[in-house]
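Every protein chain but one is kept in place in this view of the complex.
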Amino acid sequence: MADRGPKKLVKGNVALAEGAVQAGLRCYFGYPITPQNEVPEYLSGRLPQVGGIFLQAESELASINMVLGAVAAGVRAMTSSSSPGISLMQEGISFLAGDQLPAVIVNVMRCGPGLGGIKTTQGDYYQATRGGGHGDYRTIVLAPTTVQEMFDFAVLAFELADKYRNPVLILADAVIGQMAEGAYLVPDRPIVTVDKPYIVTGAQGRPPQNIRSMYLEGDDQEELNYVLQDKYRLIERDEVRYKTTQIDDAETVLVAFGTAARIALSAVREARKMGMKVGLFRPVTLWPFPTPQLRELSQRVNKFFDFELNLGQMVDDVRAAVVPGTRVEFYGRPAGGLPTPADVIQKLKEL
Amino acid sequence: MNRIEINFERCKGCYLCVDACPKHLIEQGKELNACGYYPARPTAETTCTACALCATVCPDCAIEVFKEVEATPAKAAGASKVQPEGIKSCG
Partner (left out) sequence: MQKKVFSRPEGLLDVTTHYCAGCTHGTAHRLVAEALDHFGVRERAVGVAPAGCSVMMYKYFNCDTIEAAHGRALAVGTGIKRARPDLFVFTYQGDGDLASIGLCETMHAANRGESISVIYVNNAVYGMTGGQMAPTTLLCQRTTTTPAGRTVANEGFPLKMAELMANLEGVTYCERAAMYDVKQVRRARKAIFHAFEIQIQHNGFGFVELLSACPTNLKMPPAKAQKWVADEMVKTFPLGVFKDLPPGPSPAPSSAPAALAEEGTAHAV
């Protein structure tokens, strides 16, 4: 692996912000909301150092639309917020999808519904993966579990956004955002930039160009949707990412993402010491969801244990993925409830 | 002769030009265009002064205005006449 220099002790939110800058972020628009404030705070000092623009907008509504303007002009742009703020951005994200514009949106989840507390939770899985906005669209969703992944996924997000001209969502939570861990703050991949002929930069030497998502004539709108669907099939084919731990001989496989996966990982290690044949399957891309991989695994393993920090959202996708007859149990605690590995092991025993 | 041309298919028959013309040289046409409007049209008179008030108020840029200029050979050949401030040419 390329030499990534010394590790640094850094908060997840800051690692993500730094990763974005090194990925070529040049315009950030955001609004204060706990637990993601370190992202704008850090970028307010860091972006000017690279000739970038940091602007605290008047609302999350304005933020996502400023991002839309900046990416429409060809610049790498990002916003970050937390659950209620992300709800305010849904229309803008749907516009980004309809306009086929590359943008990175970070959601450091907090509790819901409503205002909700600021503890760790995963209550926004549905919103993130089913699209909280209107219309048939998808956003690529990356779910980090470590500070290192916060950095690396920021870099990856920009690459995927540009590659597919699509909004990419990074779905973290308070634990991953607020905790500090050692991490390499040098990208693990070269920074890939692509040509963007579609951007609006003034009709110099070419006919005027337009970016829009409303098509009234004939079935143009329908046609656009088929174009988007072809793109999504491509993403589903090529961009699924997941990580597994000790599943080769596992009789029960835990399925968990983000902070829940950290807890599950500890539970698997402890349970193994107690002779329990358990493993962990961790989706990294929540969309495209690793359906084919889980289906294949379920040919061999007939017991899955879906563990989330909500009242059951990803479990739907797990149940849809596994072959009929496979047993899928669920354990979750919502809105700040944070089970320990021991709690998880206890539940495993009760299966 | 100073004159105007009204784009028959573009005019929507709002007749704002009819009111704007100080010499009442524009009238409601009698023929339907493709959109179902009766486009305005210049009357038979020839006292138009090319003041372009009609074109100024036309919301659809459907009127072009032509002004009679004496053909001074040398100058007319190349030099582009500086547009007098009064006439708002926006070509």
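When the chains are written out, they are named A and B in that same order, and each has its own residue count from 1.
The definition used in the following text is that contacts are C-beta pairs under 8 Å (C-beta built on N, C-alpha and C of every residue); 3 or more make two chains touch, one makes a residue touch a chain.
Quick caveat: nothing in here was measured; it's all calculated off a predicted structure.
K.L.:
Determine which one of A:142, A:185 or A:271 touches the chain that has been left out.
P.N.:
Of the listed residues, the one touching the omitted chain is A:185.
K.L.:
Considering the complete complex, identify which of A:29, A:153 or A:331 is in touch with the unshown chain.
P.N.:
Considering all chains, including the one not shown, the answer is A:29.
K.L.:
Can you name the residues of chain A that touch the chain not displayed here?
P.N.:
Touching the chain left out of view, chain A contributes residues 8, 10-11, 14, 18, 26-27, 29, 38, 41-42, 44-46, 48-49, 51-53, 55, 57-59, 61-63, 65-75, 77, 91-92, 95, 99, 185, 200-205, 208-214, 216.
K.L.:
Since one chain has been left out of the picture, which residues of chain B touch it in the full complex?
P.N.:
Against the left-out chain, chain B lists 3, 9-10, 12-16, 19-20, 35, 37, 50, 52-53, 55-61, 63-71, 76, 81, 83, 87-91.
In this section, only the chains that are shown with their structure count from here on.
K.L.:
Rounded to a whole Å, what is the gap between the Cα centroids of chain A and chain B?
P.N.:
60
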